[in-house]
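Take this structure first; my questions come after.
Note that this complex is displayed minus one protein chain, with the remaining chains in position.
For chain A:
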Amino acid sequence: MAMSKYDLTPRIAPNLDRHLVFPLLEFTQERQLYPNDQILKAKIELLNNTNMVDYAMDIHKSLYHTEDVPQDMVDRRVEVVARLKSLEEAAAPLVTFLQNPNAVQELRADKQYNLQMLNERYQIGTEQIEALYQYAKFQFECGNYSGAADYLYQYRALCTNAERSLSALWGKLAAEILMQNWDIALDELSRLKEIIDSKNFASSLNQVQSRIWLMHWSLFIFFNHDNGRTQIIDLFNQDKYLNAIQTNAPHLLRYLATAFIVNKKRRPQFKEFIKVIQQEQHSFSDPITEFLACVYVNFDFDGAQKKMKECEDVIMNDPFLGKRVEESNYTVVPLKDEFLENARLFIFETYCRIHERIDMGVLAEKLNLNYEDAERWILNLIRTSKLDAKINTQTGTVVMEPIHPNVYEQLIDHTKGLSGRTYKLVSQLMEHGQAQAAR
């Protein structure tokens, strides 16, 4: 299918938790990127290893249009319920303790004290705490995310095993994402990131893998959180993370590229990023990265225009980029509009930099606007002094004001830093001298 050509779901899914893949599948189903049957089958496959047996049964029914459910699913349901019971029992003492607000108040910030206190007064030992983890995990697998999130939070407060604590954090993050608590999820994300960056992992390979997972999971947050577009650049564009992307998950470049395009403030890193895109051309390219290559590498403006149209499709069909917002009666994809606006600006900006005089008609065409709109658009740019140009209506052209840097200014700029540097040098020398004398 042509529409699914740029679909990244198959490449992203392996890096996500099973439960996190669901939203993606829902999206593809909605966009009808793949035949419905295929998606349903994929969903059942996905559910097979979780405990959401009821849900799997429903899907099975709708897939095969029957009321019968295969025996193994029924068996599994019984099994799951039984296991849930046993886990619940195991974790019961701790859960009741935690549900008692008076008791919880006895907990202090000191982990050791807490453990000792629990052990002495409530007979809650490591076994029960471990059971809490298992219970939370089971809850998560059953689809009870809020419960899982709560228990995991409590567990982390009591857990002493770093390894376990880490996986509890992953679980918490997944649960928060699935509950769409973006703010909390963002906190968890940064907490996790700290651990990953600081922890002495067994192997650097492991670390890289964790980073890649983290980046994939973060997509959910960044494209839903208000401030996400800046943060995605902050995260992805760090050397360590960019390296991880380049080595193992070049498809993430799409999201970084999009973030760069819609984010006007991040220009300094942009040029470096263009180089990265060029470098990774062989391993990943889609209309969005190609668009950047057209504008900034090949100066092929016609090509850029074509790519822009393709980009629109890509955005619409991407589960993260194509997020829809209901606005009164119609739905909009906010990111798409923003992207197109900015992309247009990109083209125009570069175009203007190498031109002295541009025909308005051609410009309008290049910008995918009609003549009037184009004129208004340029007028606006000139008014907000983003563009140093004049419109010549007689010939129907835009004339750029030549930029001639003033030689004297340049000279001054040049030497401006010198005195500061010298002072710094001197003070350093003095410091050193004093240190010597003190000794």
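In this section, contacts are C-beta pairs under 8 Å (C-beta built on N, C-alpha and C of every residue); 3 or more make two chains touch, one makes a residue touch a chain; residues count from 1.
We adopt the following convention: contacts and distances are computed from a predicted model.
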item: Name per UniProt, for the chain absent here [options: "5-demethoxyubiquinone hydroxylase, mitochondrial", "Large ribosomal subunit protein uL16m", "Eukaryotic translation initiation factor 3 subunit C" or "Serine palmitoyltransferase 1"]; value: "Eukaryotic translation initiation factor 3 subunit C"
item: Residue of A:64, A:113 or A:299 touching the missing chain in the full complex; value: A:299
item: Residue of A:80, A:276, A:308 or A:335 touching the missing chain in the full complex; value: A:276
item: Residue touching the undisplayed chain, where the options are A:56, A:118, A:242 or A:347; value: A:242
item: Residues from chain A at the interface with the omitted partner, ascending; value: 239, 242-243, 246-247, 264, 267-268, 270-272, 274-276, 278-279, 282-283, 296-300, 345, 349-350, 353-359, 362, 385-388, 395, 397, 400, 402-405, 407, 409-411, 413-418, 420-422, 424-425, 428-429, 431-432
